[in-house]
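For reference, the structure discussed in these notes is given below.
With one protein chain withheld, the remaining protein chains of the complex are depicted in position.
Take a look at subunit A:
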Amino acid sequence: MMDEGTELSLSIAHIVQRLKGSHLHSQIERQAKDCLHRPEIKLESLKEDVRSFLKTSGGLSQLPPSHPTAPLEHLKEPLAYMRKAQASWEKRILKSLNSMSTELGVPLARKRPGAEQKELINKWNEMGTDEPGLQTLPRVFGPCSHLPVLISLRNPNHDSCEDVSARSHWGLIQVPLNIRDIPQLRQAYTELNLSSGQLGIDDLAHVHPGIYRKQKDSLVVEQDSAAAQQYSRRGCPTGLRAALWALILNSTNQLQDMMHYEQLRAGVIQHNLLVDNLIYKDVKLTASNDDYYFVFEDFLYQVLLCFSRDTAVLEHFKYNSATPPKSYLHEKIHSAGIFIYSGVIPFHGFSMYVAPLCFLYNEPSKLYSVFREMYIRYFFRLHSISSSFSGIVSLCLQFERLLQTHLPQLFYHLRQIGAQPLRIAFKWMVRAFSGYLSTDQLLLLWDRILGYDSLEVVAELSDLSFSLTIAPQAVLADLSTLKVIPLIQIFLFATAI
């Protein structure tokens, strides 16, 4: 473990790194340079003065809020056995992809001939009505093929006899990760306390005045990212959510963002990637059949195809335990041999990360920008093996521990009959419940993910959902009528527990 000073420096260095080249950075630089010419700045106290000036002018408040235990999250995975497991998992996927390429005779990447490019330009807004030959394409991996890998994780340095905690763990996840228990969760999630008003339940239009102001006919959000994040913990009003999330995620839609999106689009037109077919297949099988999201099918293609070409996404591999896949390409599309620019291979259900956002943003480059931020902050953790608090391994463990604490008899019984609860809850968590909750409830859940900068609420909700829906009857759950936040509140704060 590092000392606090080093942790802090690392944290700052990381933030600076991320900010470099961003619009925000140049703004702050400019502001800092401006204030150097002002009389109230003295040379000795320059640093402090600059900071306080920036604060009052609002510049600092736009910095992305960082997690209280940030430093670890910004490093690549520290635990060796996790890294190893992730690497071997990646190898399998890559192998699968390569053999698919060989079998179907489709290259991993190829340049599109002129006529094909032209056709795609014409059809850009309605790609959903195309691609008949994809039925033969097998899936690379579905979300649940990930589960066996997680179950087989073992810490080679940990002897379970040494386990200090008296109770043995009945679940499938057998790694000793440090996750929060109920008292700790209560402390971390105080805003969800039963006595505090929650939007969506208590309909408090006047919660947190000062976060927005009225301007003619609409409400305009004040540009304070940290305040927005704090606000989001109680749920966002539907009319403000889009603006608040963009603020929290520092997602802008300036000219350079739109240009970046256009570049990505041009990349899609020029080259065809094998993973594009995975995207088509995924959208067709999941979102197109979904009651809520079928309307946005065409947006999903656009966003996901552009996403696969976005090298900016590679940045997140600095703190992702995963590594972008490389392969030998017959045609050198990219000098590093990377055949998917983002480094992220989509899997079945991937489009469901994007779909709910279509309810908030109807402009493609904006939708893209928000999705990308959501992905590199949160969603990537749901399908890579790491020890992060928000990582899928921790979430699974959290779920199992909570359920075992909450309903020990049920858990024991299910285990005896070979029906491990995680096998059902896993698919909910991997998707952060997208497709399993009604959209209005899902958005309230995601409000809290953003508000607390953590995916822990997903584990908590899984425990609750399981207890309330599966427990009475061990069959497939229909969560679509669930009201999310009251459940979490009751769970964390009701005295009966």
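As a working rule, a contact is a pair of C-beta atoms (placed from the backbone, for glycine too) under 8 Å apart; a residue touches a chain by one contact, two chains touch by 3 or more; residues count from 1.
We adopt the following convention: contacts and distances are computed from a predicted model.
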item	value
Protein name (UniProt record) of the chain left out of view, among "Epithelial sodium channel subunit alpha", "Armadillo repeat-containing protein 8", "Tubulin tyrosine ligase-like family, member 1" or "Phosphatidylinositol N-acetylglucosaminyltransferase subunit C"	"Tubulin tyrosine ligase-like family, member 1"
Sole contact to the chain not displayed, among A:Y261, A:F296, A:F399 or A:W446	A:F296
Full-complex contact with the absent chain, from A:P237, A:G267, A:P324 or A:G343	A:P237
Residue of A:S152, A:Q223, A:Q254 or A:N362 touching the missing chain in the full complex	A:N362
Subunit A residues touching the omitted chain (full complex)	125-126, 128-129, 217-219, 237-239, 241-242, 288-292, 294-299, 358-362, 439-440, 443
